[in-house]
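The other protein chains are all here in position, but one chain of the complex has been omitted.
By letter and in written order, the chains are A and B; residue numbering begins at 1 in each of them.
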Amino acid sequence: MTRTRRDIYTDLALSVFSLAGAALLFVGASDLPAARFEPLGSSALPYALGVLIALFAAIIGLRALFALRAAMPNAGEPSELANPGRMALVFVATLIYVAALDSFRAPYIVATTLFIIAIGATIGSPKPRSLALFAVLGLVLAVAIRFVFTRFLYVDLG
Amino acid sequence: MFNLTRRRAISGTIRAVAGAIVSLAVASTALTATSQAALADDFPTKPIKVIVPYKPGGRTDVVARMIADKIQQKGWLEQPLVIVNADGGAGANAFGQLKRGGNDGYTIMHWSHELLLSVAMGLGGFQLDDFKSIGFTGGGSPLWAVREDAPYKTLNELIDHLKKEPRSLVEAVAIGSIPHIVGAMLEKSAGVETRYVTANSNADRLRLLLGGNADIALFAASEFMRQGENLRPLVYFGNERLAALPDLPTAKELGYDASWANPNWWLAPAGTPDDVVKKIAGALEKAINDPEIAEYFKNNTLEPYWTGGDEAMDQSVAMLASLKSITDTLK
Partner (left out) sequence: MFDAFLVVFHLDNLLLLLAGTAVGIVVGAIPGLTATMLIALTLPMTFHMEAVNAVTLLIGEYVGGISGGLITAILLRMPGTPSSITTTFDGYPMAQTGRAERALALGIMASVAGGIISWGFLAGMSPTLAHFALQFGPWEYFTLVLMALFMLAALASGSLVKGLLAAAIGMAFSLPGVDSSLGSARLTFGSDTLLSGFGLLPVLIGVFAISQILREAAEPKKEKGKARLPDRKLPVHWSDAKVHGMNMLRSSVLGTWIGLLPGIGGNVAALVAYSTTRQLSKEKEKFGTGHEPGVVASESANNAAIGGALIPLITMGIPGSVTEAILIGALTIHNLQPGPLLFQNSPEIAYGVIAAYAVANVMMLILMWGTVRYIAMIAQIPRAGLLGAILVFCVIGSYAVNNSFSDVWIMMAFGLVGLGLELAKVPLGPFVIGFVLSPIAEEQLRASLMMSDGDVWAILHRPYALFFLAIAVLTLFYPMIIDLLGRRGGKTESANV
């Protein structure tokens, strides 16, 4: 079975990331205290996992490299993600939402309402009518959550 | 026609929603502004957050809630104390919350001498001078127990056994935790050694001991009182004997240098104004002297007492030094 180039590049990326992770495990494990109360100590498992991850990553990476020669071009094959841009927007919107609550201590109801509107506009439609709907949904949701969490559950939301 | 009204209604909705958002934003900024203006004279003008570095339900949490409840009920502070649980990271999470709250007295912490252990072990990223001590509201000590069918009836018999056969008994502890350190103090003083088995909670210690996978385990006295069936206490780590177990000797009485009077310690971030701390301390002192609280403490083998902020800090500094003598051998 020949694989598409996209598959192979994904595998190569996976391999590189995993190797980096394995390296991180080795670095982190190298300054752990020596085993004292039992023979394994803190560092045995990190080292073992580092070796295993590096091994599996190497296998996947090498296979990908060999397959590169026999690979079919990507012609016409649809990507698994039809719209990666929208996905990125949703993620960034969520990051901004969390940062607003965490670092800037934005008022919960305002931040949540705006966030629901933003997500709605991104995934759904940006028409004024649906935006109004999302605003109502966001406001109701935010007020309800804030009411339940602060009033009954004693979790303080800004 | 229909469309038109509908559109108008919708644009009305948008305007209403936008208006609501704006007014909420304005209201909340206004609120922050006034609260920052609040000074110590009329402290507190808003609820005081009390951070507890554990999940709800444990001793530190329950004591904080009892005392907060009592203070609110009697009106000893103008505003309620609100408990916030922030478990995780040897107190790192709770300390982060404390710093985040600022040092205006509206964010304080209720912990115990476990704090010293985090400092001694180098965990959590804080030192004693990151805190301002408000005071101790009582505390309680643990005890060592063995199974009832164990051959030793007293601590001295157990130690003799360990001297004859070194490392022949298994102690259920989590390394670097209070059970480990307190046990190690006693063992160091008696010149004996045990083997360990990891037990991360009171429940783990109990199940390992009862199931025969460990021979010795440490329990808070209150835990022993309710779960101690089939167990025999050997030694109490308090400074004086426990009223509920009058026959149980203390380690000090038996001539060992080991004690752990784990206090309920109230803390504020360093730099909190003195008069604010004094006001909170006043309310706490009244609460711990309340008969209902004293009754609860007695039922749970805790001792109700009040130790002021500076003295509490001095005692803690001394305790930290003796902890470090043990934890330094772990590194």
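Everything below uses one rule, namely that contacts are C-beta pairs under 8 Å (C-beta built on N, C-alpha and C of every residue); 3 or more make two chains touch, one makes a residue touch a chain.
Because the structure is a prediction, the values reported are computed rather than measured.
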In the full complex, displayed partners of the excluded chain: A, B
Residue in contact with the excluded chain [from B:Asp130, B:Asp160 or B:Asp204]: B:Asp204
Given B:Ser112, B:Ser177 or B:Thr272, the one touching the chain that is not displayed: B:Ser177
Hidden partner chain, residues of chain B it touches: 55-58, 61-62, 65, 69, 83-90, 92-93, 95-97, 121-125, 167, 170, 174-177, 180, 195-201, 203-204, 206-208, 210-214, 225-227, 229, 296, 299-300, 330-331
Touch residues of chain A, complete complex, unshown partner: 7, 10-11, 13-14, 17-18, 21, 25, 28-29, 32-33, 36-42, 45-46, 49-50, 52-53, 56-57, 59-60, 80-84, 86-87, 89-91, 94-95, 97-98, 101-102, 112, 115-116, 119-120, 122-125, 130, 133-134, 137-138, 141-142, 145, 149, 152-157
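By definition in this document, only the chains that are shown with their structure count from here on.
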Distance between chain centroids, defined by C-alpha means - chain A, chain B (Å): 35
Chain A partner contacts - residues on chain B that touch it in the complex: 7, 10-11, 13-14, 17-18, 20-21, 24-25, 28, 49, 82-84, 175, 196, 330-331
Contact set on chain A toward chain B in their complex: 33, 36-37, 107, 109-110, 113-114, 128-129, 131-132, 135-136, 139, 154-156, 158
